[in-house]
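All protein chains but one are shown in place.
Up next is chain A:
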């Protein structure tokens, strides 16, 4: 049996997927969700083999929902927007169905999924290189989901495979790399001043010399962030010094 969860905020859009799936006796639709939060719960509860996922949904998008998953099931995106196709590809989606889609097109997508499943092709994990324009960061905090606009972040600190994110509301952990944030945050506001630190320049109150030829940043919150030799020129450039 193939377990399926459908996640779409428009009931009729979810219904047509369910409809089309009726001709596959081996497939069982376990739940239909209308937002990403319910989607996360359903995925955790049912551990589906395949999800149908809309992109634009309340509060968090389909892509953001995927980011919060530890184990990603196979994904078929269903959306009316064609501009997300590249991102879907980056997210190792099985297929990308543009609404409205035909039964034939739907069957092709499922066939693709079956083939991948039979050949044991790894169905992926969200790629680091998601061309996400980072407007906000979606975090999991003790089972709760938090959405933090990046401008609320004071600084990022490397922590093994994770990154500590310091905001006005406290410290959060996210399983992304420093490289990811360095690449996707707006470079005029966030500077990687150190191998282990990315700082929000609007938070800096003072740059103090430290030891021989090092510097340390004093932030509004009182925190101190070290600046490395290679980080200092980058910081100077952004600050226009």
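To be clear about the criterion, a contact is a pair of C-beta atoms (placed from the backbone, for glycine too) under 8 Å apart; a residue touches a chain by one contact, two chains touch by 3 or more; residues count from 1.
Here is the rule we go by: contacts and distances are computed from a predicted model.
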**Prompt:** Just by its UniProt name, which of "Peptide/opine/nickel uptake family ABC transporter, permease protein", "Electron transfer flavoprotein subunit alpha", "NADH-quinone oxidoreductase subunit F" or "Histidine kinase" is the chain not shown in this complex?
**Reply:** "Histidine kinase"
**Message:** Can you tell me which of A:16, A:68 or A:235 touches the chain that was removed from the display?
**Reply:** A:16
**Asked** In the full complex, which of A:3, A:92 or A:136 touches the chain missing from this view?
**Response** A:136
**Complete:** Omitted-chain footprint on chain A covers residues 9-13, 15-16, 19, 34-35, 37, 56-59, 61, 80-81, 98-101, 133, 135-137, 147-150
